[in-house]
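Here the complex is missing one protein chain, while the rest keep their positions.
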Amino acid sequence: MSEWRYWLNEQRGTLMGLAIFLLMFAVYIANHPAGLTANVAQTAANKGVLFAFVAMAQTLVVITAGIDLSVGMIFILTNCLASWIVVGEPLPTALGVVAVLAAGMVCGAINGLLVIYGRLQPIVATIATGAVYFGLALLLRPFPGGSVNEDLADALTGRLFGVIPSSLVALAAAVVLVWLPFRRSRLGRAAYAAGSSEQAAFMSGVPIRRGKFAAYTLAGLLAAMGGLFLTFFTYTGEAAYASGSGYTLWSIAAVVLGGVSLYGGRGSAVGAIFGAFAARTTGDMLFVFDVDPLWQPLLQGVVLMIAVSIGSLALLRVRNRLDWFQ
Amino acid sequence: EPEIVSGPAAEPECFAPWAAETKFFKFPKKDGPYRIALANGFIANTWRIQMIQTAKAYAAQPDVAAKLKEFKVVSTGEDVPAQISAINNFIDSGYDAIVVNAQNPTAFGPVIKRAKEAGVVLVAFDNILDTEDAINVNVDQKGLGVLWANWLAKHLPEGGKILEVRGVAGTSVDTDRHNGIHETFAATGKKWDVVEVIGKWDDPTAQKATADAIAVHKTFDGITAQGGDTGVVQAMIDAGHPFVPFGGETENGFRKFCAKHASEGLKCSSAGTGPAQVAVAIKTAIAALEGQVVPQSIKLPLAIVEDPNFKEGQDYYPDQSDNFFVGNAFPTCGINFTAQEIMGQSKENQ
Amino acid sequence: MSETSDNRVSIRARLPAFLRRADPAVLTAFGCILLLLFLSSLYSSNFLSLNYLLQQLKVASFLGVVAAGVMVVILLGHIDLSVPWVMTTGAMMACAAASFGSVGPVIAIPFGILCGTAFGLLNGFGVAYLRIPSMIVTLATNVVAQGLMVVYTGGFSPQDSAPPAVRWLATGFVIPGLPNAILVWVAISAMMVFLFTRTSFGRAVYGIGNSERAAYLSGIDTRRVVMIAFAISGALSAFGGVLLAGYSSKAAQAMGDAYLLPAIAAVVLGGTSILGGRGSYLGTVAGVILITLLQSILSVMQMPEAGRQIVYGIVIIVMLLLYGRAPPNR
């Protein structure tokens, strides 16, 4: 096999996610009454980016063969926090942003500590911490309200040079500043290794615990970025339980669509971003097609079902039935 | 965009201003027929389903249909950004008016700005928008709490032990109603011992919470619940709790109980606003597009029925679903849907 | 790298035989139930009244029935996120069937369960035959079920009040004083224990949970077992929904939303490994009671929602730290 074949093999999941997204987005745009205008792109970008942050956060944890069922709640908690402190003059605003991101990291770190040092199963540990984070969000925002520095908010949800949605730029910055360094670092490698085979990683002297801890903590950071963006997008904070759990569950769908293996060790946050945008587009389809409103939820379910089933086409290629079992 | 004018509104009985200082809008007249969109959020509960059915039924009424080129409904779920984006998309696609049941009253600042710039009429109802730049078709949520508390105070002049079954935490509707209740009690100067449990506007949850509260606190002198009321009464019956005065919502099942057990002490005040308010919102949107004067904030009348006035076939429907929300008449607006019209709307499709 | 430390062995050696055989997780869970009751009795002695306790068991039985199904799936190493709307579907379809002429009341309950089974089969097909991760198939199924229920409610003038048989099953009394729901739960529990300990299917479930590859090579039709397990989960979810409809005398949209995470938490608090292959049914019973009690006590104590969520989360974490920990690495 030549080098590029190996490259293709490594990136297959990500490319699959990209393909699904492009396909859906093309269908969406083709049927959109306004077509691909700057406004439409900006709307799609803003909506997708929020979710992409949460999906990236989920990816980091899923890579370690864990799962974070509290991402959505961290997202909500940081949204509520940001609606208090990301206000005022540039300096306090900046400090507020830092504090919000730090809060997200703390939440992620707590998850990490429970899973790694408490040796709890991630699913249940994060169900429990998710409840705690939501409780804190409710304490911060018993009812919707608050505000945010609107200049900053408009800048980050607006457009650069009149065409490029600035939220996409922010997302790219997160990829470059958080994801790529993580992936190329020793800790990131450790996170992958631990997810792929914890036993083997341990015996190879990989710093498993630090790697996983970094993954959980950075997941908290990314979720907090999502929370910040939610605040920028809505100018307010709201402790919405349903939307927190919705983001959590859909983030799992997004990572799978983006080619990240739920069994750990495989996949990329970039893929998850495409997965997130693809998942968002399933909702947009309802907008462009004239479906009876009561049939919309069903249609969305069916589209999701089809999207997640696409991966099983690969089954047709399986010639050794033992390959069914991972 | 709209001109701020002085009242009264075009149909003053229907488009009643919220308060004395409410502004009035006069949008530039557009020629019909119009493209109107309904941006709904959550859909999977009876209230919302009924609301959408009503909206479709209203838009299909011949005199309304004549004015509409297109009526499109999109439900985006619980996620606020998705709803905001849907509205943005409607604006970009050139709809004339957008009717919205907002997931969050404070989150729509930027989109309201955009609608204004684009000259799109934005009308919010049920969960309204925290703004002066869009039209709100308002339900007085806090007033509802006040009403219930007053009802209880009337029946319990000396105060007493009250069970308050609350809604979904973190929402403004829950908070407003709760505040209304407590402020009113406090104003009476009597001693009220209020036990709060959370029913999440959901019958089974409310029923469980009520059953537990009764098991531990034994008896209450009065009850108020802001949703899931059928479950609350069911729990009382199951536990053999004596019937007491009750201030609650407008579910059909609750009213059935109220009518049946009134003589045993279940003295109810059933108040709220049915899902038919969506029709008022659409009517307002059309009026605004036609260049008529409308208030920025419209006060919807509450559909109130109080003991002993529960009438079968008008205030409640014995053979309709318990989950059905009654109170779909806004006579001042010429809107009156019967249960059959709403729930049976597509029966012929079967 | 499982490792039993010496002192744990010696402590267990001193216990009476039936306790020694029992899973420590199960014992701890039951211990926590007693502790919880003790603490709550400091607030009000009514928490110890027979009336209150029976009521908790009655309410717990809905969660118990659902959790039994979820446990089968978790033992396989999978998960079922479609619980909420499959429950709702079961409840709504049972109520709908009840109005179907004269046979209606007879077929109501079976029909509700059948609909749940159908969704379970859909899940099972996706997981076993299409090999999609269960977390995602069941998520999609949940959305589909929700969609169907929205269409149904909006389009067909729904009949959603629970027929008398369903009412009776949930709240009636065969044995005076003991709600039928509890009997139903006991019956289902007995069936589950039998299934897990005495049948080939039960062994296969544990085997697949540990290594599906090894089970397959042992000549087990693992795909069929997985599919059936999901069908059982769907059926029991729907049955839980039917019971819940009986309790609240009607079916309603979203009535199952409050059951997914508690069901998973109950199974895990009962000592079942979320990775599959390990766990005993008695633990799930303990977990269900524990969760139900905790929710009820926090509710009655009028803890504000924020505080309830926080306490609820912390209690689960603390309990898991007590006994739900994976063995150390070395």
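The chains carry the letters A, B and C, assigned in the order they are written, with residues numbered from 1 in each.
By our rule, a residue touches a chain if its C-beta (ideal position, glycine included) is under 8 Å from a C-beta of that chain, and two chains touch if they have at least 3 such contacts.
One rule holds in what follows: contacts and distances are computed from a predicted model.
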item	value
Missing subunit (named according to UniProt) among the choices "Phenylglyoxylate acceptor oxidoreductase", "Acyl-CoA dehydrogenase", "Sugar ABC transporter ATP-binding protein" or "Heme exporter protein B"	"Sugar ABC transporter ATP-binding protein"
Left-out chain, listing which of the shown chains it touches	A, C
Identified contact with the non-displayed chain, of C:V103, C:L217 or C:V318	C:L217
Residues in chain C touching the chain absent from view	2-4, 6, 9, 198-201, 203-204, 206-207, 210-211, 213-221, 277-278, 330
Hidden partner interface residues of chain A, rising order	1, 3, 6, 9-10, 181, 184-186, 189, 192-193, 195-197, 199-207, 261, 265-266, 318-322
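By definition in this document, only the chains that are shown with their structure count from here on.
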item	value
Inter-chain centre distance, chain B versus chain C - centres from mean C-alpha coordinates, in Å	35
Junction residues of chain A - those touching two or more other chains	138, 142, 294, 296-297
Shared interface positions of chain C, touching two or more other chains	146, 150, 154-155, 304-306, 308
Sites on chain C touched by chain A in the complex	1, 79, 81, 126, 130-133, 135-137, 139-148, 150-151, 154-155, 212-213, 216-217, 261, 264-265, 268-269, 273-275, 304-314, 316-317, 320-321, 324-329
Footprint of chain B on chain A - complex, ascending	32-34, 37, 39-40, 43-44, 46-47, 50, 137-138, 141-146, 150, 153-154, 157, 230, 233-236, 238-243, 246-247, 280, 283-284, 286-287, 290, 293-294, 296-297
Partner chain C, residues of chain A touching it in the complex	67, 114, 118-121, 123-125, 127-132, 134-136, 138-139, 142, 199, 202, 249, 252-253, 256, 262-263, 294-302, 304-305, 308-309, 311-312, 315, 321-322, 324-325
